[in-house]
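For chain A:
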Amino acid sequence: MNASRENPPTASHREAIRALYDAYFETLDDGRLEEWPEFFADECRYRIITRENYEAAQGLCIMQADSKGMLTDRVRAILKTQVYAPRYYRRFYSGLRVLGGTGKEWEVRQNVLIVQTLIDKPSEILGCGVGRDRVVSNASGELKFVDRTLVFDTEMIRNSLIYPA
Partner candidate 1 sequence: MREPHAMLSTADTEREMTESEWIRVASVTELREAGGLLGRSIRGIPLAIYEVSGVCFATLDRCTHGEGRLSDGYLEGFLIECPIHQGLFDVRTGEAARPPCVEPVRTFSVRREGEDLLVSLDSLEQAEASVT
Partner candidate 2 sequence: MNRIAKTWPAAGVSEIPYWVYTDPEVYAAELERIWYGDHWIYAGLEAELPQVGSYRTTTLGERQVIVVRSAPDQISVLENRCRHRGVRICQLRSGKLDGITCPYHQWSYALDGALQGVPFRRGIKGKGGMARDFSPSDYGLLRLKVEVVNGVIWASFSDKTPPFRDYLGEKLWSSYERIVDGRRLRIVGYSRQSIPANWKLVIENIRDPYHGALLHVFLPTFGLFRPDQASELRMDETGRHGSLMSLPARDSGGGHEDVTRDLAVDASLQLADKRLIEAVKELKGVETLGSCSVFPSVIVLQQINALQVRHIVPKGPGGCELIWTHFGFEKDDEEMRRRRIRHGNLFGPAGLVSVDDSEVFAMAQRGYETAEDGGATVVRMGTGGRENRDEGHMATESAIRGLYQYYREVMGL
């Protein structure tokens, strides 16, 4: 989609988009993983992709889904099948910019920092990146992600990336 800069977001658009991101990160930080897929449209794309692969236009992602169903499969695996040392993540987003859109669809960009805390370890930076997203207003007027692409500066991951961002 070519976001038209002739339809810049109004203050109320911006407020709604900020509320979406606040709720999104709060849901994840609180560990309510089952609610995470609900932020997405049925047909959506989700990626955490390293800058290396993104800039070389190579497709491999760290985490990827191309449907809401695949997001729920990821949640199921995190909660039921994967084996990992227990930890918390806390996500900090900043520099939220709404770049333009059609009134119903918006391009949004933001920085993201993920801090991880393993038991008895100091909190550490797991990674950071820039989100390059598209959100859409659905029939009920709710904002949903149709594309969330987090381009990760952190190419060498400290062992594992368990939870989404």
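By our rule, a contact is a pair of C-beta atoms (placed from the backbone, for glycine too) under 8 Å apart; a residue touches a chain by one contact, two chains touch by 3 or more; residues count from 1.
A quick word on the picks: all candidates are chains of the complex that A comes from, given by their letters.
Because the structure is a prediction, the values reported are computed rather than measured.
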item: Of 1 or 2, the one touching chain A somewhere in this complex; value: 2
item: Parts of chain A lying in touch with candidate 2, wherever the complex brings them together; value: 48, 50, 52-53, 56, 58-67, 69-70, 72-74, 76-77, 80-85, 155-162
